[in-house]
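Data block below; observations after.
Our next item is chain A:
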Amino acid sequence: MINVLLFIEYILKYLGIDFSVYGIYGQYVQEILVYLIASLLILLAASLTIIIVIYIFRKYMADLQQRIGPNRVGPYGLLQLIADALKIFGKEDIIPDRADPLLFRFAPYIVFTFLVLSYLVIPYGNLFGLDLTFVNVKYTLLLLIAFSAIAPIGEVIAGLSSGNKFSMLGALRAAAQDLSYEIPMVISALGVVVLLSGYGDSLNLANIAKYPWPLAILEPIGFFVFFIAMVAKMAVVPFDLPESESELVSGFNVEYSGLRFGIFYLGVFGSVFLASLFISVVYLGGGSDFIFYGSGYIWLLIKAFIFMFIFLTLWIALPRIRVDKFMNFGWKILLPLSLINLVWSVMLVGLGVF
Partner candidate 1 sequence: MIIERGKMKDGNEYILVNPESLIEELKNLKENGYNYLVLMSAVDYLKYREVVYHLSSYNEEKMVVVKVRTSDDVLPSATVLWDSANWFEREIYDLMGIKFNGHPDLKRIFLPEGWVGHPLRKDYDISKEQFVNMNDDGTDRVSFDPKDGW
Partner candidate 2 sequence: MEERIIDVNFGPQHPSTHGVLRLRVKLNGETIVEAHPIIGYLHRNAEKLSENKFYPSVLIFMDRLDYVSNHNMELGYVLAVEKLADIEVPERAQWIRMMVVELNRIASHLVWLGTMGLDLGMITPFFYTFREREKIVQMFEMLSGARLTYNYISIGGVYKDIPNEFKDKFLEFYNEFPKRLEEIQKIFDENEIFIQRMKGIGYLSPEDAMSYSITGPVLRASGIKYDIRKKFPYLHYDKVEFEVPTSNECDNYARYKVRIEEMKQSLRIAKQAFDRIPEGEYFNPVYRKQGLLKIKGKGEVYSRTESPRGEFGVYIVGDGTYRPYRVRIRSPAFHNLSATNIMVKGLKIADMIATISTLDPVFGEVDR
């Protein structure tokens, strides 16, 4: 099994690029180039995934609502999104008078940058002998959680810098929601870390993903809490409170238009797929090989898509929960449950069951 970074290095070598001209810095230049290529790959893959997710969402939603969905641009409406993107590029980029222009411009990129960075951290498993793990350091789980915690900060900045009362309310909701659901999510993820503590660095996602059996069976409570917290973190229906179209018009992004709005829009769908990947990696064995050698990546995709469909179905079918009940749910139900799950994991390990 060969790591993807090494693979890129070999390709560079094969292409005959000579780094020795940089003298003692040659090695660093090479490393930077390799990481740059890897990041570009991820950016490309993430963007492509987002487009696919949006297309699937539209078609799937249309199907559940007895419509046809996009069907005019290209075969089966496949090019609809490109048409939409072109349209959105052509829109005027309005910055309101009351907004703080610098922060207002900056906020969407914070959301999107850290979204793509989170994609970089996920171990994608084994694809025909190629190990698709881009970052293999000790604490990738914490890294991923940290990245996903920064995206809502972008939303808060967007909401507060817009100078609009609706967006301000949306920003406050985003902040509260992020705070109250981050904690149960992290604690329920810790359950897995505790369980796998006997298998090497269990804070490393790549190591967690190596364990092939779904831990969700051993830790149903943790899985449940993690799932709910993930839906809340994505901020989609039924927990789309920062955006809540029917109450706050469009919440934190109400003043955005054109390209910047498009970036927020992509961000939502990007985070849906990221959450599906995250859950599959932590609780369902991730990209570990199953049945065939080298099929891990494909299994991961299958698991992630199943989760994505579950998320999208919730999105389509459910009404929005009220904000105070939502907070109560987070602090009074999910947090104790996640603690129970932690104790349960410790018991499993301590009693030698696992």
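Quick note on selection: all candidates are chains of the complex that A comes from, given by their letters.
Odds and ends about this structure:
Please note the rule applied: a contact is a pair of C-beta atoms (placed from the backbone, for glycine too) under 8 Å apart; a residue touches a chain by one contact, two chains touch by 3 or more; residues count from 1.
A quick note: this is a predicted structure, and the numbers were derived from the prediction, not measured.
One candidate from 1 or 2 touches chain A in this complex, that being 2.
Residues 61, 64-67, 165-166, 169, 237-238, 240, 244-249, 316-325 of chain A are the ones touching candidate 2 in the complex.
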